[in-house]
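Note that one protein chain is taken out, while the other chains of the complex remain in position.
On to subunit A.
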């Protein structure tokens, strides 16, 4: 941290050309509004940037970081609850800092980041390159390197308008979300220039594959597709960015509209670059889960020096004790109470007898009674928790009272000043507020982002189980909304909206329940875990090709499948895609060949796999009787005859196909067993399988066990007929 300021100054002095840039002070824009509803209902009463994160408002982290990184002028854009933000900044000393001026820009009608930037553009306050962050960013990165790169690029190419800061972080292979609770991010980056070429942050919409523009491959000598990066939402922008927002008045979201817009639109030729940070920390609080994760990172000191025992700004200092336990000097703690590791206790808090607190943050001036259990919770200031309460993985806001014996199940959020009645059990993932839940999503802001929450589309089976689960939940919830939080409780339980249901566990502070994980694992096993492997063979130059394959097979270690099974599944998926998208035979052949190479398979395996795919396709088509099924087969085979033929250059492959078919009839597709002969005959008629293959197969089966000979026997007549025919031919 010492070198930071000196570093940026020295850089300016060293290079004359940079002098003019160095003269304008380094500016930053903080968006003190995330324009989303993820933190509802808390954000109905207080803006998100003022919510305490390990007992200090989020915006203090952002400002303290910007200040130490050498930013001189900061514009804080306030929208929702703007008065509270301004009042807070007034009360704290941010306005009076030397060499660090903080100015607020207020607006009441901005409904998106785009609006905010358009408004700032109109004010003409930004004179040079600036840093664009939201007020919920926690970081300790040094900006000097990223700025230097940005300015150098700018000098060479004035179209390089933005540098995005990214960081390594792999999404969980099971839930397809990062540890910050955001969805898996796919980016295509030029490994040489670090230019961003493609950005897709709604991975779940991909249905397991990703389509890249062909131009990407033709225009660039090499690209790398990365899915192990996290977007830090720290952007170094040129002034053009603001005017771009003004020109494109429909740009709303920074990533979804602006970044993707620039990437797609190549008329203007604007370019976006990335800067990867390694050892320093940067993350944004986007949802409850990232609130939880980042809190833990702060407690584990990854954000040093922005940690609870350093007074980075106005926060009251606590003392770090063994095992990551922070305690303010003036707490009243009973001797029989136990405070576990990774816990922060704010000043003025009292803790009663036999109370156990672990993995939690407790704010200032809270009073916690006796025999209370608190695990993984975030308790803000002035909270009263009476004797015998049990709290698990919840957020409890300022001024809440929990009467004795009340309990919170994982994922609960209690908004400001709620009172939970005696012995009342708040069901999991429920949100309790003094405000009524808006019946219709009425405000513009909500409409704008209403679809956000439904970003995740899961396969029907998941929603099925979830629906069941929610059904149970709903029966617990009272129908009438009037203060139903127990005896003497005050507050409304917000019903989870239909769209948000399955998202709750993804984004809550509670750990993901095991049964959910198991459910997803099963689905991903059933449906073949495609996305990663697909990504792996698309860009052969990508550095994560082999990596992701090994990763995935590692993850599913509990059901070790040998390569051929995976291979078959892959081929099947490829084929399915070909059917859905009407891909020509040639392309399918190409893909199957590449698969074959990567799994080191014989061409016979390809034939078998493809054949079974074709048959499955026919089986999937609607049919009522074996007769119709047969017709399906006929038509499907006709369609894909060329493809099948391609992989059947010799008798061996054909035998493999017959064996495969036999296997299918026995195991996976029993519907075919009565049709075996018919289909075999059809294949023979179509010249897909030659008589030699059938005869060889029959003779091979001669010595097999009785059970194996079912189909040979079934097709005895046919074989007989074939034999005679061939003899006749011989005779001729």
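Basically, contacts are C-beta pairs under 8 Å (C-beta built on N, C-alpha and C of every residue); 3 or more make two chains touch, one makes a residue touch a chain; residues count from 1.
As a convention for this text, contacts and distances are computed from a predicted model.
Peer 1: What is the missing chain called in its UniProt entry, if the choices are "GPI biosynthesis protein family Pig-F-domain-containing protein", "Trafficking protein particle complex subunit", "Translation initiation factor eIF2B subunit beta" or "Mitochondrial outer membrane protein (Sam35)"?
Peer 2: So, among "GPI biosynthesis protein family Pig-F-domain-containing protein", "Trafficking protein particle complex subunit", "Translation initiation factor eIF2B subunit beta" or "Mitochondrial outer membrane protein (Sam35)", the name matching the hidden chain's UniProt entry is "Translation initiation factor eIF2B subunit beta".
Peer 1: Pick out which of A:512, A:588, A:606 or A:712 touches the chain that's been left out of the picture.
Peer 2: A:512
Peer 1: So which of A:125, A:310 or A:434 would be touching the chain we can't see?
Peer 2: Touching the chain that is not displayed is residue A:310.
Peer 1: I'm checking contacts with the chain that's been left out. Which of A:191, A:239, A:261 or A:324 qualifies?
Peer 2: From the options A:191, A:239, A:261 or A:324, the contact with the absent chain belongs to A:324.
Peer 1: For subunit A, which positions touch the chain that isn't shown here?
Peer 2: On the subunit A side, contact with the omitted chain comes from 1-2, 5, 64, 68, 98, 140, 167-170, 172, 179, 181, 230, 278-281, 289, 292-293, 296-297, 300-305, 307, 309-312, 317, 320-322, 324, 511-514, 517.
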